[in-house]
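For reference, the structure I am asking about is given below.
Removed: one protein chain of the complex. Kept in place: all other protein chains.
In order of appearance the chains are A and B, and numbering begins at 1 in each one.
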Amino acid sequence: MNKWLASSALAVLATVALMVAQEPPAQQDPPKEGGKGGKGGKGGKGGFGGGAAKAKAPAGPFTRLPDGHPDMQGFWNAANNGGAVFEVQNHPIAKRGVGAGKGAVVDPPDGFIPYQPWAKQKAAELFESHMDQEPELHCFQSGVPHQNFVQFGFQITQTAAHMVMAWEFMHSYRIIPTDGRPHIAEGIHLFQGDSVGHWEGDTLVVDTTNSNDKTWMDTSGNFKSDKVHVVERLSPVDANTINYEATIDDATVYTRPWKIAYQFTKVLTPNYEQMEFGCIEGNQDVTHYTEDVGGKSKVVIKPPAGKE
Amino acid sequence: MIRCLILMTALAGTLLAQATYKAPRTWNNQPDLQGIWQARTNANDSVEPHTAVLGMSAGAGVIVDPPDGKIPYRPDAMAKRNANFKNRATADPVGKCWMPGVPRMTYLPFPLQIFQSANYILVASEFVHNYRTIYINGTKHLPGVDFYNGDSRGRWEGDTLVVDVAGFNDQTWFDRSGNHHSDDLHVVERYTRTAEDVLSYEATIEDPKTFTRPWKIALPLYLHKEPNFRLLEYECHAYLEDAIKDGSK
Partner (left out) sequence: MKLKITLAVSSALALAAMPVLAHHSFAAEYDSSKSVTIKGKFVKIDWVNPHSWIWVEVTGADGKTATWRAEALPPNGLYRQGWTKNSLKAGEEITITGFLAKDGDNLMWSSSVVNGEGRRMFAGSAEGPGAPPAPKQ
């Protein structure tokens, strides 16, 4: 009987990304294929979602684009932010295989999302009994701000009128126009929301509206409504570091706005490349999600026949 | 007579200007192909000439070589195409919300956005938030990969971006009509901006396991000019899941 590994399996890989970014795998026999593998050469070898962080020379200052704004382009590691990809809140007790961690919430200072009472209950219920609704299980994109800290890292591209973030995980992207245009019309709801950006000095401020309610803040039931409004601030520190914070505001779910913060760190592996990642093409999870790990849904979704 | 000459010269000048449109340059001094583009042809229904059926309009196809516009299949591959065609309602990978591959991604009825950076060109598609990274930094194909979209390595030839795509799996079709390939597929694309709002796209397709010879498609991509136009989302699998749940599929 094919016991699936649910989207939580994807979350397993998040930790791999965390771990390997810091600790390269122990040396194995070098791979045979033309000696091209395993040495940080072409093809993105060097681990998950980034490179091994070796002993550090201090990074130089960031460079600037032709329009004078900071150049943030390059590959950025999967986040090292207290396990927020699993549980964005402070989580001092290991639970269901997820180790303790501080999460990424910095305001309120206790690290917990300031839910309204009904919402706090709903979040707990989702985690306990409705993990069948976990978005990654369905190959849904992760939404804002969760997308920023998924496993395997991302790539930033900047052009005269756009900033683009592109993830290996599920080939997600966020296209953020910086040409001063308004948001899209109110009636359109998107998994990634609609983002518009502008510069305040050397900080890129990104305003996101028009989300739908199908993404979570993490993989632990911290849900959102489609009224959520997120303001992110990306402030490059040096060539290899960007300070990131996001303020999340939704008066229908929270008692007040709350904030996450952590740093993006650059992938240092030379010749690093992202790879294709198919989700729905091989997604076994949806039919196999059982009650064993908290999914109590009776809905059986049969995706179309998989790869022959 | 002189007025006639002046008119003729002006006309020639206009024609010449169109024939010799030169794309502006990006920050990185590359020909600027950036913008949101979309094909108007219905090649996604069939890349070959085809009659209309209910829900699908007729088309001349996009194959320019061979001249009859038909894919030069090996006999066994033709049989497979015909079987695919019969099963297309359930067998089309794009109908299952899978990544469409190359070149199909280019002529889906969804907008494409191109971004250029020093070492790569990023092509994002609204359909299932698919994107390709075309490396233009002299790097070689990744060995032994099996990608839906293939692995893309490009270079500039004058103002034309030439992209070599390999490392495909055999899980994509060229259109809804069952036209298929093996994992030996090799595609060479050529992108040239021939006017401010036209991107000429050509692709030579070869796959000795499937076709008796290479074949070639060509079609224009048109710039979206609606104010503040942007890619939205077509999260196909989300809708498919809902349709399965509510029994409509």
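By definition in this document, contacts are C-beta pairs under 8 Å (C-beta built on N, C-alpha and C of every residue); 3 or more make two chains touch, one makes a residue touch a chain.
Being a predicted model, the structure only gives us computed values, none of them experimental.
For the options A:Gly99, A:Gly180 or A:Pro270, the residue in contact with the chain missing from this view is A:Gly99.
From the options B:Pro49, B:Gly95 or B:Pro143, the residue with contact to the chain not on display is B:Pro143.
Listed residues A:Asp132, A:Glu168 or A:Glu232: the one in touch with the omitted chain is A:Glu168.
Counting over the whole complex, subunit A has residues 1-3, 5-13, 15-16, 18-23, 25-26, 28-33, 37-38, 43-48, 53, 80, 86, 94-100, 152, 168, 275-279, 281-285, 292-294, 306-307 touching the chain that is not drawn.
Contact between subunit B and the unshown chain involves residues 142-146.
The working rule: only the chains that are shown with their structure count from here on.
We define each chain's centre as the mean of its Cα atoms; on that basis subunit A and subunit B are separated by 30 Å. Those residues of subunit B that touch subunit A in the shared complex are 26-27, 34, 90, 95-99, 113, 115-117, 122, 124, 128-131, 133, 135, 139-140, 142-145, 147-149, 171, 228, 230-233, 235, 237-238, 240-241, 244-245. Chain contact summary for the complex, subunit A toward subunit B: residues 33-34, 36, 42-44, 65-66, 73, 138-141, 155, 157-160, 162, 164, 166, 170-173, 175, 177, 181-182, 184, 188, 190-192, 194, 214, 271, 273-276, 278, 280-281, 286, 299, 301-305, 307.
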